[in-house]
Structures are given as C-alpha cells and as structure tokens.
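Missing here is one protein chain; the remaining ones are kept as they sit in the complex.
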Amino acid sequence: MRFKNKTIDILVFNCGSSSLKYKIIRMPSGKELLWGEVERVGIKTQKTPLVTHSVLGQKPRIFEINLVDHQSAFVKIMELIKGDSKRNKDIKFDVFAHRYVHPGNFFSKTTKVKKVVLRKLKDTLPLAPIHNLISYNLIKLCSERFPNIFQYLVFDTAFHSTIPKELFTYGISRRVSKRYGLRKFGFHGISHKYVMQEACKFLKTSAKKQKIISCHLGTGGSSVSAIEGGKSINNSMGFTPLEGLIMNTRSGDIDLGVVFYIMFKEKFSAEMAEVILNKKSGILGISEFSSDLRDLIKNTSKNKRKKMTFDMYVNRVKKYIGFYSLLLKKADILIFTDSIGVNVPLVREGVCRGLDFLGIKLDKIKNNNYLKGIKDVSTADSQAKILIIPTDEEIMIAREVYKVLEK
Amino acid sequence: MIVVVSLSLKQTEIWTFKQGLGLLPQSFTLDTQDILISKNLDFYLKKLKKKNTIKAISFRVLFGGDYFKKPCLVDKNFYQKFRKLLSLYPFYVPLAEKVIKSFRASIAKVPFFVFFETSFFSNLPQEAKRYSLPYKYSSNSNIRRWGFGGIYHEFNAKEVLSGAKVISIVLDRQTTISSVYKNKPLSTSLGYTPLEGVMGKTSCGDLDPGIIFYLMKKHKFSIHQIDDVLKNQSGFLGVSGYDLDLFQLYKLYGKDSNVTLSFDIYKTQIFKYIGEGISMLGGLDCIVVSGPHLSALLPIVYAILKTIYFLGLSLKNLPWPNNENVSEISNKDSKIKAYLNHTPLEEIIYYNTKKYLA
Partner (left out) sequence: MYKLIKRKLQGLNRDFGVFSKKVSEFNLTRNTEHKFKNILKEAMKGLGYDSVKVDPAGNIIGKVSGLGKGEDLILISHTNFPDKESSFSGTGQQLINSRAGIISSIYTGGLIKSAMIPMNGDLIVCCVPRGECSDFGIKYLFDNYPKRSLKRIKGILLCEPTNFNLCLGHKGRIEYEIIVKGKFGNYFLENKGINILGTMFPLINELEKVSKNLPSDCALGNSTLKIKDVSYSGYNPAEAFNEFKVVVDRSFVPEENAKKILNKAKTIAKNLYQGQVSVNINTAIAKEKIKTDSGFEVISRKEFMPWRIESNNPFVINSLESLKVGKLNSAIGYWKDIVTEGSYTFGQLGIPTIGFGAGCETLLKDKQVSLSMAELEKAVYGQTLIAYRNIGMPAFGWNLDEI
C-alpha cells in the first residue's frame, strides 16, 4: 500500500547449497544498486570461500575469506552493505526477499514472513534438509537482526504448479502418497521461469507459442524443465531436490533397491544414508576427486575415472532431454543456464552430441567462443535454437515481490 | 526333443519342442514347491522320456549377476558360481539350484543350458552400469545395473534389424525398455530392482529417493516397511486400488479416474525411457515391442508409438497383423521401423538352444 507509485529497493538473498548471492534491486526499473556473491561456502571443493562485491556498477571487490557457513556469510554481507550505505546514500533497502526452496504443500505463492509463516516453515525443514535449513536459519537471523523490515519469500516450486497430474504423481500406493503428500514438486522454478522469459524476449517471440527445454546446470543443484506455452509441464527434481540429474554431491535418480541394500548391509540410519546420497554422492562420489565438474575437466582427459564421471553426468542430462523432447514433440528452444550450463562449453557439447535426431544441433565454434550475455549457439539448420542464458534468480525474485507489493 | 524350463518362485513352466514340429502339446506347469517335496517331477519327466529322446534341457533363470555374462552349461563349476549370488537373491538362488538338481536327478547325460535374463546387459558400457554413489559402494561387485528381460531384448535387437539403432520394449510383469546399437545394449530401464524404471503391477518404478528419507525421518517408517509399500502395494495396484491383471484393468481405462491415472503414469514412464534410449543412440532406426502383456496392452502401445510420429514413425492403423511371430506395424515409407514380436519366451530359448547345440 505505502509502496504504490514509488520505487522500492529490494535486498534479495539467494541461498544455494554452496553459495549465497545477494542484490539490491530498485523496482520497477530493475536497476542493480549492488550485487555480490559468496561462493564455495559450506561444501568441499578445492578452494576457500570467495566473496565478490560490487556497488553501483563499479568494479567488484574480490577477496577470499574463511566463512564457516551461510549465516556468517550473511553477517559479513550486512557489514559490507552497512559500510557502503555510509559512503553512499543511494545504497539502501526497503524490504528483504528470500528464495525458499521447498515449501511442500504449505505455500505456492510469494508470501510475507510472519510468526505463523515461520512456524509452518519449520515443518517444511525435513523436505529439503540442506536448502530449507540454510534459508530458514537465514530468515530467522534476518528477522532477529532487522525486526522492523519486511521479509518476503519466493518459492522455487511455484513455477511447477502447472505440472499435469500424470507427471507429478508417482507410481506409489495412493494411500501412502495421499497421506503424506508425496508428489513431484520440481525446483529451480525461479531460474527456469526467468530464462524462459529472457529467451522469448531474445528471440522476440511469445512464450505461448514455444516448446522449451531448460537445463539449469549448477555447481550446487541441477535440474531440467520442460516448458510448454509458458507453463512448466515437468522438472527433473521431484518431491525433494534429490531426484533427477547427477549433481555435485547428489546422486540424482537411483534404484531404491540399492539404497535399501546398502542401508541394511552397513546398518545406516536414515540420517546417515541421506547424508551419503545428498553430500557424498554425485560428481564427488564417482570421481572421489572433487564435487565441482570444472575441477574435473581442467585436470585431465586421460584419467578413466574422471571421464566416466563426466560421461555419467552428461548422459543423465541427455536422458531428460530425450524424455522432454518426446513430451514436447521436439523442442523449439534448448536453454543452458547457471554456472556449469553457462561456463563449461564441454558440457554443452557433450550433452548435445548425437541429439541431431531430436532437432538439436550445436555449432561447436559458436559454443567454444561464447563469452557472456545471451547467445544462440545452434547451427543455422538446427531445428531448435540453443541459447546460453546466464540466470538471474535475484531479478526474478525482485519481480515477483514487486508484483505483490504493487497490490 | 528340447525341453525349456522357466523357473519362478511360484511355478515352473515346462515346454517341449521338437525339430520340425515346434512346440509340442506335452507342455505343463508345476508348482515349484511341489517339485521340491514330491515325486511329481520325476513322474512327468519319465513320461516325457518315453515319448521322445531329450536332446537338451534349457533353463530360464532370472538372475546371473556378474558371474554369468553368457548362457552357460550346468557343469561342476556352475553351482559354485551361482551360489555367489545368494546374498543378492536369497529367495531365488537356493530354490533354483534345488530345482535344477531335481531335474538332473531324473535326467542324466543330457546337456543342461542356463539362459539368464541379465547376461545380455553385461555388455552395458561402464557409465551405464554404475550408480552415482560414492565410489566405494558403486564399485562393490554386487551393486550394478544388472538389467532384466535380456532374453527378449537380445532377440528383439539381433533378430529383427541386427546392428541397427534399436529400442526394445518388453511388456512383462516388469516392463523394461532398452536401447541397443550394434547388438550391444546402451541403456536399460530396470537396473537393480523394480524400484527403478517403469512401474509394474505392484512395484512403483522411478521414485525420488528423498521420499524414503522423509518417510523414515518424519514418519518413522523402517526400510522394511517402505520396501513393502514400494514393491507390494504400489504400481497399478497401488494407484488404481484394484487387484486385477492388466488386461482386466485396462477395460476400466477412461471409466475409472484412478485406473486412467495409473495407465497415464505408466505411459509417461515408458516415454522417459524411450527418450533416454533415443538420446543414447543418437537416433533411431527401429522400435520392437514384445512380451507376454503385448496383446493385452496393444491400445497403449499404439497410443505411445503414435506420439512418436514426429520423429518419422508412420504407424499402420489398428488392428495390426497378427499372423507372424515378428510383424511390421510401420508403413513401408516410414523412416523409423516398428515391429511387434509375438515370439513367446520359450520359443526364443528353444531357438537359442538349437544354435548352441549346433
């Protein structure tokens, strides 16, 4: 109400499992007053956490700092912002906005944080043990330190609420799935929605006419979405972010018989087994070298194990592209986004190899020459456009929050 | 005369074939438990021996693990190797061993062959066999994608359009979908257990592993309870609520919303694996559909294959020709060929046995 016809500065926090991104975005123009990222926090890779911080479009300060978890990263960021706002009165913020990964059946629209919301969120913690806990703690810390500033939550699952029934229902006993609310939710909705919108803007076409496969391949989680007519009809993640692609430390799809066998043999509790599947599997588990695909590619092409890890990763993405190509009857647009999708041409090349049949032809030179921005790296005769689109969940979050504040 | 035996926990089916005559009427089914305690088997086998000389007996065994990469003869080493699979299949292995020995007790001096449902998939590439687990678990020789339905899949790939890019679909109690190129498998839907892949009568197929941990942590399920739900109470039974065979169940399609939902989920799961197969093959020359449930599920097969028209599959209209074992259901001008393979399992084994004897 009090924000109508005024500009609103939204401080957006975006927690990944291994990163914390933040931006102060002035809406409705979308101008970034300040942006930053803390990378490689809270997870095992080869390097120390790295902070990148830029004010008013100036050259970013980059420094390494030992931060133990996301909460200490938050404290550091708020310190930096405080310092910046002292030096520059343009740097301020009116509301907080958070990305919340898994609200289960409780929430599906952008929600303002209140005590009752916090209480409900606590019930959602077991749904995504890594992400929800990180976000929840951050939201709580935020409300303790800044009790007078409103906080808004934008959910990762909201975009996927349009998945049709036969695609979100599992083949599990209906009695059990009904009783415990088990269904496919899908994640990275904010990112997939953003790149879909940007792709259509880039190609100057309406989303209503497009069939899109969107690959959000990150160093934390990865997922593929099938989008038809602007609406999500599937996502590779499921009830939890554990389903789907092979990720940095997550197994993705796996035969549950294997999980039971190992749990019984090794006498693992649910907590122990979950840690193994969530934090010790995936790229890290197979390669035993690093959880970051970029570290793997850098070091060798002659190491069998690293090659196998890479092949398994790429094949799993191809599985979903094949599936979604059938659902959509061939895609018009194939999008690659997030850190690995945007920065690792070898992955795009590996994924697109052999997909000519599905109308996807990658132009190797364009692919290797990609530097930044939104580019089409498909060949001229490729049926589908292959777009590399750096994601920007923060601006998407700001857009969603602004929509709510406008009313 | 060649005898083909299919070994299940519940029943043992026995078929007899003769050169030139094909399947003989002296085929019968015995309760497996019965074979172990009574003299029924001896009685029936002696009757068979009187009518014709038995040249060979071939067994269809469901699991071969890492030790049986090809069909093999039952010799001194067989039982020792087979026993090593005990911890993987504790119900099946001792029973199968005992049944084979019971046959041997009645019939000596005749070669016994064993065909495994898993041996075709021993040729899966490394990256398709491994699970994305920590290396110390995935390198355990017991944890692999073993595959299932290999006897059908191998036949579908090699005998219809050998060497081509083939997607083979087998509609059986467990529906499995494999992609094969140059007669070697590249991917398959059922890996270790029916808790991966396409759903079955009571098994759930693909499921988010996060669900297990959620049920165990928040709702105090044990692994045995969840295992029971996923393998005995899910699938078509769990989603539709009806305990009917697929043929009966399909009659309710469109009439009961849960039955419709169950078949729709089934279709999307099949799509997932056809899609995976096409990606792995980098193209598609031919789709072969086979399996005991084929005739019951023809309308579903039609619906699924019809949706692939956009890749170049021009499908004949129903009703499809049924007079030969392998019949083409794609039009002459279709870029992608599609076939139905009605050859029953026992005939495939008979055919393979003949090749081995020669």
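Annotations
Going by the order they are written in, the chains are A and B; count residues from 1 in each one.
The criterion applied here is as follows: a residue touches a chain if its C-beta (ideal position, glycine included) is under 8 Å from a C-beta of that chain, and two chains touch if they have at least 3 such contacts.
Small disclaimer: the values here were computed from a predicted structure and weren't measured.
One chain is not displayed; in the complete assembly it touches the shown chains A, B.
Within the whole complex, the absent chain has one touching residue among B:K231, B:H293 or B:K337, and that is B:K231. Among B:K158, B:R173 or B:K217, only B:R173 touches the chain that is left out of the view. When the full complex is taken into account, the listed residue touching the unshown chain is B:P194, out of B:P134, B:P194 or B:G210. When you scan A:F187, A:Y261 or A:F336 for touch with the missing chain, the hit is A:Y261.
Residue-level contact of chain A with the missing chain is found at 255-257, 260-261, 264. Where chain B meets the omitted chain, the residues involved are 8-10, 33-34, 36-37, 62, 86-87, 89-92, 94-95, 98, 173-174, 192-195, 200-203, 222-225, 227-228, 230-232.
Keep this in mind: only the chains that are shown with their structure count from here on.
Averaged Cα coordinates give chain A a centre that lies 38 Å from the centre of chain B. Those residues of chain A lying in contact with chain B across their complex are 126-129, 165-167, 169-176, 180, 182, 184, 237-243, 246, 251-264, 270-271, 273-274, 276-277, 280-282, 284-288, 305, 308, 311-312, 315-316, 318-327, 329-330, 353-358. Taken in their complex, chain B has these residues touching chain A: 126-128, 130-135, 137-138, 142-143, 145, 187, 191-196, 199, 203-219, 223, 226-227, 229-230, 233-235, 237-239, 241, 258, 261-262, 264-269, 271-272, 274-284, 307-308, 310-311.
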